[in-house]
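Dropping the structure in here first, questions after.
Heads up, one of the protein chains got dropped from this complex, but the rest are sitting where they should.
Order of writing sets the chain letters: A, B and C. Residues in each chain are counted from 1.
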Amino acid sequence: MEYTPYKRHAYYYETDKMGIVHHSNYVRILEESRVDFLTKVGLPFTVIEDRGLMIPVLSVSVEYKYPLRFDDEFEVICEIEKFNGCKFSVKYTVNNLTTGKLSAVGHSSHCFTDEQLIPVRLKKKQPDIYEIFKCYCTDGKEE
Amino acid sequence: MEYTPYKRHAYYYETDKMGIVHHSNYVRILEESRVDFLTKVGLPFTVIEDRGLMIPVLSVSVEYKYPLRFDDEFEVICEIEKFNGCKFSVKYTVNNLTTGKLSAVGHSSHCFTDEQLIPVRLKKKQPDIYEIFKCYCTDGKEE
Amino acid sequence: MEYTPYKRHAYYYETDKMGIVHHSNYVRILEESRVDFLTKVGLPFTVIEDRGLMIPVLSVSVEYKYPLRFDDEFEVICEIEKFNGCKFSVKYTVNNLTTGKLSAVGHSSHCFTDEQLIPVRLKKKQPDIYEIFKCYCTDGKEE
Partner (left out) sequence: MEYTPYKRHAYYYETDKMGIVHHSNYVRILEESRVDFLTKVGLPFTVIEDRGLMIPVLSVSVEYKYPLRFDDEFEVICEIEKFNGCKFSVKYTVNNLTTGKLSAVGHSSHCFTDEQLIPVRLKKKQPDIYEIFKCYCTDGKEE
């Protein structure tokens, strides 16, 4: 399944005194790209909200390779690595398009919950969303 | 009325590629000091929330004098400049305690509203909060 | 002089517990739009840097009208309001394109300096940049 990766330029206020994008901002960039990815595969935030779903973050990790600098253009490629019908994890590849270098690799894990933060089994409760995730998950794991 | 000004050190992640605290962060520092000031004069956030009040920001401005750098200690002195029973404005003096220089002067204006964002006249509805603001307001204006 | 206003969607991490974009983030949005504006009129950051120029922020102010919420699309229209050959001020109109409402109006003032933060008279030192600012300044003031 192909999709157009998320792209933007690094903002001035994202830099730190080393002259590079501060490492904490990558976690924000991952979120931006995840929201963009979910929108592109048919799960815009408005749908998630209308269904009474929440997607809290359980964990996040980033390995930093080559820094982004002010105004560098970058893309983030998202991939659903695991999905068990409730929990899923996303892998992120951040490429610096200005330098051509790999900037960072990230991972985050999440679960679908209702508004009381009770985990939701998608297969039964939201079968269309279940199908989207199954379809985009690269390792094919199911419940 | 005396109170102990808000103090902390500048964080690394607040700096930008010029090596100084990014100008947007001063707006956050003003908020930190305002929350601290309100707590110290008897209006902690829990009280405001329990009363069903909100205090949206109507405007904010900052004049930058001498920059804060990483780890510089600073204080922020808050002063309620105007209060008409519903709206109020706060003046902030940000002093760099590491260099001894004035770092910035800020202003913000706010109003008290209920949870539907309808303005609230404190004198009638929340007389004790009205008294606190009247007492701390440096220009003595009243409704 | 026409240019295409800066546009993007509000990020999730820009919201606060009131469910709206935190007021401090508007100062960052103004910066994003200013960098975009300067690039579009022929002054990308790389040119500014190559000339040994810096453009520190002297002051910033924002009046908040109607909030931006997560994923709302907005545009920012920049206008150089004043320019005296060294100092300039920018007016920003932030329109929420999702709701059609005016979200905020901002102002910032700046000056051109060299790398030692000494003010630079553009007419003499950087006449091409002087011409760009004179051309885009809406009130036509000159040295």
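Heads up, the rule we're going with is that contacts are C-beta pairs under 8 Å (C-beta built on N, C-alpha and C of every residue); 3 or more make two chains touch, one makes a residue touch a chain.
As the structure is a prediction and not an experimental result, all values here were calculated from the model.
Student: Of the residues listed, A:Thr4, A:Thr46 or A:Ser61, which one is in contact with the missing chain?
Tutor: Once the missing chain is taken into account, the touching residue is A:Ser61.
Student: Which residues does chain A use to touch the chain missing from this display?
Tutor: Chain A touches the missing chain through residues 18, 23-25, 27-28, 31, 54, 56-64.
Student: Just checking the interface: what residues of chain C touch the absent partner chain?
Tutor: 12-13, 15-17, 19-20, 22, 24, 70
Student: Residues on chain B that touch the omitted chain in the whole complex?
Tutor: 8, 11-13, 28, 31-32, 35, 44-46, 70-71
Here is the rule we go by: only the chains that are shown with their structure count from here on.
Student: Could you run down the chains that neighbour chain A and chain B together?
Tutor: Looking at chain B and chain A together, the chains touching each of them are C.
Student: What's the chain with its C-alpha centre farthest out from chain B?
Tutor: If we average the C-alpha coordinates per chain, A ends up farthest from chain B.
Student: What is the distance, in whole Å, between the centres of chain A and chain B, each centre taken as the mean of its C-alpha atoms?
Tutor: Inter-chain centre distance comes to 36 Å.
Student: Between chain B and chain C, tell me the centre distance in angstrom, where each centre is the average of that chain's C-alpha atoms.
Tutor: That gives a centre separation of 25 Å.
Student: How many angstrom lie between the CA centroids of chain A and chain C, rounded to a whole number?
Tutor: Comparing mean C-alpha positions, chain C is 30 Å from chain A.
Student: Which residues of chain A are in contact with two or more other chains?
Tutor: 12-13, 70
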